[in-house]
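Have a look at this one.
One protein chain is absent from this view; the other protein chains keep their places.
After this line comes chain A, so read on.
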Amino acid sequence: MAEPVLQISNLVKSFGALRATDDVTIDLHPGEIHALIGPNGAGKSTLIHQICGTHAPNSGTIRFMGEDITHLGVAARARKGLGRTFQISSIAPEFSALRNVMLAVQARQGSSFRFFRPVRSDASLTGPAMTALERVGLAGRASLPVAELSHGERRQLEIAIALALGSRAFLLDEPMAGMGPEGSRALTSFLADLKQEAPILLVEHDMDAVFALADRISVLVYGKIIATGTVEEIRRDPAVRTAYLGDHD
């Protein structure tokens, strides 16, 4: 198998006596969707925070595209192509959808210290931004302020931003949250295409979506990965059934 895009090894993060991340090893291969599931409080968010750089782990390493990024800041990781969406949509609320995406294009070009040329008429920003909005089906809403977009549309916008960043891997934190059934279905088929472009680490509560999309699933319980495997393996795993799926099936 090809070298993993993202390789997390023996990651530990403690808050006082609580080991929120307990020796976690997980990787992401090219072209796959790797879903991370687990009950509330299992430490999924803490893990995502460490991967994107907002929290520093106590020990362990995070390698991205063959490079150790354990000690890089959030902005530096994003520039390397680690695209993240947020559990709580928190885009620049006063900007239009288009300007939000334009900002990602600008960041990707690495050029925030240009002081003269107006951005509004800059086709090198508006062009790629519109393309990204078209891909997620939001082109018709480009000029609306984010505050006027629906919840589902904001999730789509998040993905457009991650696309515009030219991400080499996506960290999607509950992209289906707050979406109606129709929106979820549309997003599911979109993500199935998206993984060809860059692999996806998907944190999601919607089990239908996880089972439909994931190539592999890892189950996190009390900070530990208790199982990693294909959808079938995870469905059959007795430990997983007791710890997590038991309540549902």
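Descriptive notes on the structure:
Basically, a contact is a pair of C-beta atoms (placed from the backbone, for glycine too) under 8 Å apart; a residue touches a chain by one contact, two chains touch by 3 or more; residues count from 1.
Definition applied: contacts and distances are computed from a predicted model.
One chain of the complex is hidden; its UniProt record names it "Amino acid/amide ABC transporter membrane protein 2, HAAT family", one of "Monoheme cytochrome SoxX (Sulfur oxidation)", "Acyl carrier protein", "Amino acid/amide ABC transporter membrane protein 2, HAAT family" or "Peptide/nickel transport system permease protein". Between the chain not shown and the residues A:L18, A:A92 or A:A239, the one that touches is A:A92. Checked against the full complex, the one of A:V12, A:M65, A:A107 or A:A212 touching the unshown chain is A:A107. In the complete complex, the hidden chain is touched by one of A:R117, A:H151 or A:R236, namely A:R117. In the full complex, the hidden chain is touched by chain A at residues 52, 54, 73-76, 78-79, 84, 86, 90-96, 99, 102-104, 106-108, 110-120, 122, 125, 143, 145, 161, 165.
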